[in-house]
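Heads up, one of the protein chains got dropped from this complex, but the rest are sitting where they should.
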Amino acid sequence: MAVELYSEDFDPWALVARAERDIPAEARGAASVFVGRMRDFNEDDTVTGLFLEHYPGMTERELERIVAEAESRWPLLGCLIAHRVGDVRPGDALVLVATWSAHRIAARDACSDILERLKHEAPFWKRERLADGSDRWVEKNTPGF
Amino acid sequence: MAVELYSEDFDPWALVARAERDIPAEARGAASVFVGRMRDFNEDDTVTGLFLEHYPGMTERELERIVAEAESRWPLLGCLIAHRVGDVRPGDALVLVATWSAHRIAARDACSDILERLKHEAPFWKRERLADGSDRWVEKNTPGF
Amino acid sequence: MTVTVHYFARLREELGRADETAELPTESISVGDLWRHLHGDAPPERLMVAVNQEQAALDTVVRDGDEVAYFPPVTGG
Partner (left out) sequence: MTVTVHYFARLREELGRADETAELPTESISVGDLWRHLHGDAPPERLMVAVNQEQAALDTVVRDGDEVAYFPPVTGG
């Protein structure tokens, strides 16, 4: 189980491949992975940049709590959350959630649950830079978007 | 959209990273990936090998049909199925399903739907080699396993 | 008419062959009758069939040049 914050662009597939090496290949029948990237649009506006503020210490603790709750609900063999912080450019990876289990439903449902909790509960605040040079704080995540 | 069959072990994360390059990074807000590997156990028995038989031509067509149906239901930007055929060893990747969309729910639900259909409908037949050297044809996939 | 026939998985093993070519003095035949012609008895229970790589039924009609496959229920990927 690992929670990692990155202040520079990260390669999500390389992180998944690396994390997977710690889990015996014969046991981990299923891996479920979600990667979210910064889009260049939101609510019909063109977005040219994103500042992702976090609370160092508390953000990691909250992510670890979300993972621990998933581990208590599903039989997981491993779990990785990687999250970007700071100034982000369109196309950069924002979030990676990966779960490993012997069975596919457990891996899939745990990955989905961790992602939804992270999207709603984790201490992150987003400020968008729009095409006209103005900034706006994002008030909340739209469910499912 | 791509369907690929492999007769040798493949690196699922390298395939995902490669397929992703064809989709503009700024548009694909969400990637959802499932990787299934061969376990060394099934129904309490130790499994030492797996022979995965397919129907060359028809298997690819059925997988393409499953992908096309998902593309008609969800707004996907890309989709990749990679599947192993022939003799497989424990720990090898058996199946990869990857979907890209602007939005996370579409990517997740399409990936899950494609995987479930592939697990139940695709023309594959599995013969397991057990620890005592005997073989058995697998009758069906257990839902969720 | 000439028809290419494929067998898969347990059925392939039990019959001892993966492929054969059937030559018939008719212009068409059902998938079920083709089985009777080739094997001398009724198709086994739970037999699955495909014609030209599309799922089919025992009453699907086969014509010259078609590809017919008989197989057990699929295990899935």
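Order of writing sets the labels: A, B and C. Residues in every chain begin at 1.
The rule is short, and it goes like this: a residue touches a chain if its C-beta (ideal position, glycine included) is under 8 Å from a C-beta of that chain, and two chains touch if they have at least 3 such contacts.
All of these numbers come straight from a predicted model, not from anything done at the bench.
Chemist: Which displayed chains make contact with the chain that has been left out?
Modeler: A
Chemist: Of the residues A:Val47, A:Leu94 or A:Cys111, which one touches the chain left out of the display?
Modeler: Touches the omitted chain: A:Leu94.
Chemist: Check the options A:Cys79, A:Ala106 or A:Ala122 and report the residue that touches the missing chain.
Modeler: Here the residue in touch with the unshown chain is A:Ala122.
Chemist: Just the residue numbers, please: which parts of chain A touch the chain that's not shown?
Modeler: The list for chain A reads 53, 55, 57-58, 61, 83, 94-95, 118-127, 137-141.
One rule holds for everything that comes next: only the chains that are shown with their structure count from here on.
Chemist: With centres defined from CA atoms, tell me which chain sits nearest the overall protein centre.
Modeler: Nearest to the common C-alpha centre lies chain B.
Chemist: Between chain A and chain C, what distance separates the C-alpha centroids? Give it in angstrom.
Modeler: Distance between chain centres: 50 Å.
Chemist: Rounded to the nearest whole Å, what is the centre-to-centre distance of chain A and chain B, using the mean of the C-alpha atoms as each centre?
Modeler: 23
Chemist: Mark out which residues of chain C touch at least two other chains, giving numbers and ranges.
Modeler: In chain C, no residue touches at least two other chains, as defined above.
Chemist: Give the residues of chain B that touch two or more other chains, as numbers and ranges in rising order.
Modeler: Touching at least two other chains: 119.
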